[in-house]
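Yeah, one chain of the complex is gone here, protein chain that is, but the others are all in their spots.
A, B, C, D and E label the chains in the order they appear, each numbered from 1.
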Amino acid sequence: MSETSKAPSESAVDQNVYKIFPNDLNSKYTVFGGLVMSLCDRTALIVAERHSGAPCVTAAVDSLHFVGPARAGDTLIIRAAANRSWRSSMEIGVHVAAENSYTGESRHVVSAYLTFVALSDDGTPQPVPPIAPETDAEKRRFKDAGQRRQQRIRDRKHKSK
Amino acid sequence: MSETSKAPSESAVDQNVYKIFPNDLNSKYTVFGGLVMSLCDRTALIVAERHSGAPCVTAAVDSLHFVGPARAGDTLIIRAAANRSWRSSMEIGVHVAAENSYTGESRHVVSAYLTFVALSDDGTPQPVPPIAPETDAEKRRFKDAGQRRQQRIRDRKHKSK
Amino acid sequence: MSETSKAPSESAVDQNVYKIFPNDLNSKYTVFGGLVMSLCDRTALIVAERHSGAPCVTAAVDSLHFVGPARAGDTLIIRAAANRSWRSSMEIGVHVAAENSYTGESRHVVSAYLTFVALSDDGTPQPVPPIAPETDAEKRRFKDAGQRRQQRIRDRKHKSK
Amino acid sequence: MSETSKAPSESAVDQNVYKIFPNDLNSKYTVFGGLVMSLCDRTALIVAERHSGAPCVTAAVDSLHFVGPARAGDTLIIRAAANRSWRSSMEIGVHVAAENSYTGESRHVVSAYLTFVALSDDGTPQPVPPIAPETDAEKRRFKDAGQRRQQRIRDRKHKSK
Amino acid sequence: MSETSKAPSESAVDQNVYKIFPNDLNSKYTVFGGLVMSLCDRTALIVAERHSGAPCVTAAVDSLHFVGPARAGDTLIIRAAANRSWRSSMEIGVHVAAENSYTGESRHVVSAYLTFVALSDDGTPQPVPPIAPETDAEKRRFKDAGQRRQQRIRDRKHKSK
Partner (left out) sequence: MSETSKAPSESAVDQNVYKIFPNDLNSKYTVFGGLVMSLCDRTALIVAERHSGAPCVTAAVDSLHFVGPARAGDTLIIRAAANRSWRSSMEIGVHVAAENSYTGESRHVVSAYLTFVALSDDGTPQPVPPIAPETDAEKRRFKDAGQRRQQRIRDRKHKSK
């Protein structure tokens, strides 16, 4: 299953939308972080399963930053794409914007990098196809994903000392 | 606000995704109709609010047909676009497919036509921009929406006799 | 299972109640259309399963009209009854009212006609009992359901041309 | 508001229905107690608000007994009625049955007695109308509610000693 | 499994926390009783399953009293412990406080006694370990639980006469 590489565009989700509900708001009328995390995970999972062709589970969230708040009435626009893959894992990048659907204005809300692992029928990790980046942005994300992985490995070594 | 017409592409949602959860399944392991209806309404609402630039409420579902079942493990792909508008109302067409994300196979699940009304600050209907269809498909949907409206008006007259 | 006819009263739901929650409200403090659709589907499903004695799935919503808004604090009162059945399908009529439980005042909110199909153990459609309308209102609904079905068949022919 | 007495039938909910969802089931495929408690509270609240004509809050659950389990596929049928009222509080009796909608068979699942208090605009308790029981069953429930209240007062005295 | 007694501290939940969400609030901005009941049941269930080492189901809520309201912004702090066990049933005591996390102030909201039954693989009741109370408070709760059980048995006899 993993011989042939795939372009990020073959598995990307371009425009997952979520209209904010009253229950998603804290006392400052901004959206709970946990809701946004959950939407990032659910959207990225679809990308991971499309890319790998197998059920996937979340392995890590390495970096998820709130750039600005999402508010009552906003529509969240969630985009996700596979940045790079390794033997049985993939880094999925997620971008969340908050759109005021009345004016069309849109603000960047969250950037996140999640790692997923593909599972075979017996629940053990299974190989996934390599990513073949095509656009300049995809190539940059591919390279950055490699650096983030190096950093993670260094961090883990540091910890285990 | 309503003088300038807008193309359907300015407000369309192309790829709202929803990974089916265990709670969405009935005893035959297919998805509850009510969940799909609710997703159609939530996605179409975003289109209506983008097109009108105002808060909108659902006025009617004139036709919502289940073409095939969605099952456990499927990802629902919901597309919605404004077909035509009248003084303060809009017909939004919705198409739902069930994708097997592992194989990439996709089946048509639901087609629906929903009507929304735009509201001003005091809660009364407010004018919305006309739709300017551009592609052939958009022009056909524009024309069909007009026929569906004629039929609705005939039905209502028939009823009130 | 389908030999003996049944009266609508044998399967009707007379008073399903739903107290509106904060999360059910949009920015105009009226209830999301999707919630009402979902309640209509869930209530009508019970009627269809009572009438057919089998698991049922939603086949279509042919007409669902919002006559007026439901608001914060209201209690939704949902009534549903089988109007007519054909070989393996049934039309269920649903009426939703919004009750101000403090004053007892009640307003009509939604009328809807949903079609359900009964399924056998292997997931194929199975015959359902005929409807035997008894009251004048039941007889009128039985007749109207037949006309709606004729219209649907004409619409489908028109489309496939 | 409280001068004129009201019959239990003026505020009763006769047939609130709830089709059990997958998420409502524990590992033994029976329904979580918390779901049933929550449905009892939501249904009884409507009765309390209808009877008192005011917003109400739950004051106590004095007795809620599971007579038998509700299972996957069952439809819960919830009935609630005001048994008796005091200055600003009411005892609401709730009966839950689990119906197999396919066969029509129905089993008793829960009996419960909940006490609600009616609140005025400033959030303090406000008087509620007396209950005027009409049928024999209503009269028996009225009398039993009085005994339960005596017992509660005895229990509280015993505790505070 | 039931030979060796266990102390309440071996199964107690000391600090289950729940930050109140907008959807949990009624029109008086206090928390729905049904939510609190549901949290009591879910927390007590964990204690019952820890104590018995088996899946448990709710048998009864004998007494659940709202001492004061919980409001928007509060954090509910839920504590639960096994008070006493009989052959296959256990009384779990639950205490709910509402904490203003900003000031640290905490108010008592609910006290409740729930009875659970442990189930064997075939769904029949199975023996549970005896409770061995250690602290003075545990010993008092053990004794009170016995009196509440006597009262329940008297009530049931009275009813069946």
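Points worth noting:
FYI, a residue touches a chain if its C-beta (ideal position, glycine included) is under 8 Å from a C-beta of that chain, and two chains touch if they have at least 3 such contacts.
No experiment lies behind these values; they were computed from the predicted model shown.
Note that the undisplayed chain, when the full complex is considered, contacts A, B, D, E. Per the touch definition above, the residue from A:6, A:19, A:42 or A:141 contacting the chain not shown is A:42.
Note that of E:19, E:71 or E:95, the residue touching the chain absent from this view is E:19.
The chain not displayed touches chain E at residues 13-17, 19, 42-43, 45-46, 49-50, 53-55, 75, 101-104. Residues touching the missing chain, restricted to chain A, are 26-28, 30, 32-42, 45, 55, 57-66, 69, 112, 114, 119, 123 (touch as defined at the top). Mapped onto chain D, the footprint of the missing chain covers residues 22-23, 25, 27.
In this text, only the chains that are shown with their structure count from here on.
The chains touching chain B as well as chain D are C.
Contacts with chain C and chain E are shared by A, D. Among the remaining chains, the Cα-based centre furthest from that of chain D is the centre of A. More inter-chain C-beta contacts link the pair B-C than the other of A-E and B-C.
Of all residue numbers that take part in the contact between chain C and chain D, over half occur on both sides, making this a same-residue interface. In terms of their C-alpha centroids, the spacing between chain D and chain E amounts to 20 Å.
Put simply, the C-alpha centre of chain A and that of chain B have 28 angstrom between them. With touch defined as above, residues shared between interfaces to two or more other chains in chain E number as follows: 22-23, 27.
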